[in-house]
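Below you'll find the structure, written out as structure tokens, and then a few comments.
With one protein chain held back, the other chains of the complex are shown just where they sit.
To keep things simple, chains are lettered A and B as they appear, and every chain counts its residues starting from 1.
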Amino acid sequence: MLRQAFAIFAKDLASELRTRYAINALLMFVVVTLAVIMFSLVGETLSSGALTGMLWVVMFFAAMSGLSRSFVAEEERGTTMTLQLLATPMAVYLGKLLFNLLLVVALNVFIVLLFLLTMDQFTVLQPDLFWTVMLLGSLGIAAATAIIAAIIARANTKGTLFPVLSFPVLLPLLMAGISATKIAVEEPVWDNAWPELQMLASYIVVVTTVSFLLFDFVWKD
Amino acid sequence: MWWKILLFFWIAALSVFAIVTPIAGNLADLAGVAQWSAAKTIPVRFMIENTGAAADDGGWLLTGRDAHGRTADFHFAARPEGLDAAEGYLAIARYDSDQHRVEVARILGGYPSLAFPFIPGLEERAKIIFFHVPMSWMTVIAFLVSMWFGIRYLRKKDMEDDFRSAVSAGLGLLFCILATSTGSLWAKFNWGSFWNWDPRETSIFVLLLVYGAYFALRSAIEVEEKKATLSAVYSIIAAATVPFFIFIMPRIMPGLHPGSADDTGSGPVFSSGMDALMRVVLYSMLLGFLVLYVWLMRIQMRLHRIKLRRSDTALSSTERSISHV
Partner (left out) sequence: MHVTAEAVSRRFNRRPVFADVSFTVSPGEVFGIVGRNGSGKSTLLRIVGGLLSPSSGTMRYSLNGTDVEGEKLHRHIGYVAPYLVLYEEFSAAENLALYARIRGRRLPDGAIEALLERVGLPTDRTDPIRAFSSGMKQRMRLLFAILHEPPLLLLDEPISNLDVDGMTVVYDIVEEYRRRGAVIIATNDAEDIARCDRTFRVEGHL
């Protein structure tokens, strides 16, 4: 099954590299959003804590604009049935999850690097904690959005419902992520963020497990 | 039939009782209030121990005993008319710490045998608990019932279960809106603004979002089987993430609701300090709302079956007309 999943992941990656549909849209989205934030902050002094919120807003909306792509694309092209005939639902879910994971990690690394470069006022006291939180946050976003993307793709809503359905599910992750990032940015003690890190990890485990159990129903008519 | 009438009277009577029953404090409450506001008056009930005597300032002084058996001097500006010894009264009063006596502003009426306890900071506003808390509970219960029928649909593929799930979610949304609006209105008067992002306010906001997303998803899908499956899956996923709020919320924001981790100001509503009468009324009201919910579910289910029967006859009559052609 892992081999199947990896083959589907490789197919999505090859397809994405060929069309560059999601990548281009996402990169432009990030650049435009950061530019708007920078324009609006000229001459303002903001604490690193306040900028943390902005960072997460950019990450959330970037995820919302691109992460439904892998499932919606299958439905739009009409290849869902082809994939149903090729692989088990498990393999499909795992393959798509891997693709989303790669996309969201790459995307968030890009966002954070750009953010660190452009926002002079944004300083991080604990870089190791900061990057751990970013990684866990990315994993959580990928896990939660994969199943929601599958739902909206099967509902044929072409992505308009994606943020609506995702937001309540992602909110605990966003809250914990923002809280932990603030600690990484403002406080010098790693241990203060321990409860948040535990929560992020258990969120990822719970959401992935539930998704695995339910994906069959979403995938089969 | 009879239980619907009973239900109506149950909720109506409880509502009237909750509103009419006075809030009455005792001597400890008076002393407590005096510590942070010397001029503040509160309702207090007391029994008269003796008829008293004229005070040196021209007023009237008598001894009163509160529900806990503690006594104090009660001072009136003028000799009160028609007060009987050994009778009880409900008065608006304050505690004068300098003179060590209770200043009675006015007598409201006789000693109320049933009264809700005085809760500092809430007073009459504490009565929201009898309406707001049952609504909030029903919001959560309706959501859980909806999810339960969703799971049953996924197992048995019975469209009836999906309909139950949707109806329960609809009622949950109704209760959610009621709880949010009553709570928000109340918060304006008690906490000073309509919305404070306290953990519980945030939770109900999230539930509102989940309900909204659930119905947005349902209305976007046309094939009923798909609608049933996908909305059931969504409600399960949403339910799986909600418990994380309970954990993360108190770490992020201070709680205003009673029962929060750092609850100090709002007093013992709905905790050990809530007295027996409040509990009885609250749980009775909860029972009333629960039966109301069941009744609304039954009405919706009957309506659904009638609609189905009508569309079935419409379907078979078109079939007949086609075969006649």
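Everything below uses one rule, namely that a contact is a pair of C-beta atoms (placed from the backbone, for glycine too) under 8 Å apart; a residue touches a chain by one contact, two chains touch by 3 or more.
Note that the structure is a prediction, hence the values are computed from the model and not measured.
A.B. asks: Please provide the labels of all shown chains that the missing chain touches.
C.D. replies: By the stated touch criterion, the chain not on view contacts A, B.
A.B. asks: For the chain left out of this view, which of A:19, A:47, A:118 or A:160 touches it?
C.D. replies: That would be A:19, which touches the missing chain.
A.B. asks: Which one, B:40, B:157 or B:279, makes contact with the chain that was left out?
C.D. replies: Touches the omitted chain: B:157.
A.B. asks: Need a quick check: the contact residues on chain B for the chain that isn't drawn.
C.D. replies: Contact residues on chain B toward the absent chain are 157, 159, 222-225, 308, 311, 315, 319, 322.
A.B. asks: Could I get the residues of chain A that touch the absent chain, sorted low to high?
C.D. replies: Against the left-out chain, chain A lists 3-4, 7-8, 10-11, 14-15, 18-19, 77-79, 81-82, 84-88, 91, 220-221.
Convention: only the chains that are shown with their structure count from here on.
A.B. asks: List the centre-to-centre spacing of chain A and chain B in whole Å, with centres computed as mean CA coordinates.
C.D. replies: Taking the mean C-alpha position of each chain, the two centres sit 39 Å apart.
A.B. asks: Using the touch definition up top, name the residues of chain A that touch chain B in the complex.
C.D. replies: Contact set of chain A toward chain B: 144, 147-148, 151-152, 154-157, 161, 164-165, 167-169, 171-173, 175-176, 179, 195-196, 199, 202-203, 206-207, 210-211, 214, 217-218, 221.
A.B. asks: State the interface residues of chain B toward chain A in the complex, per the touch definition above.
C.D. replies: Touching chain A from chain B are residues 154, 206, 209-210, 212-213, 216-217, 220-221, 225-226, 229-230, 232-234, 236-238, 240-242, 244-245, 247-249, 251-252.
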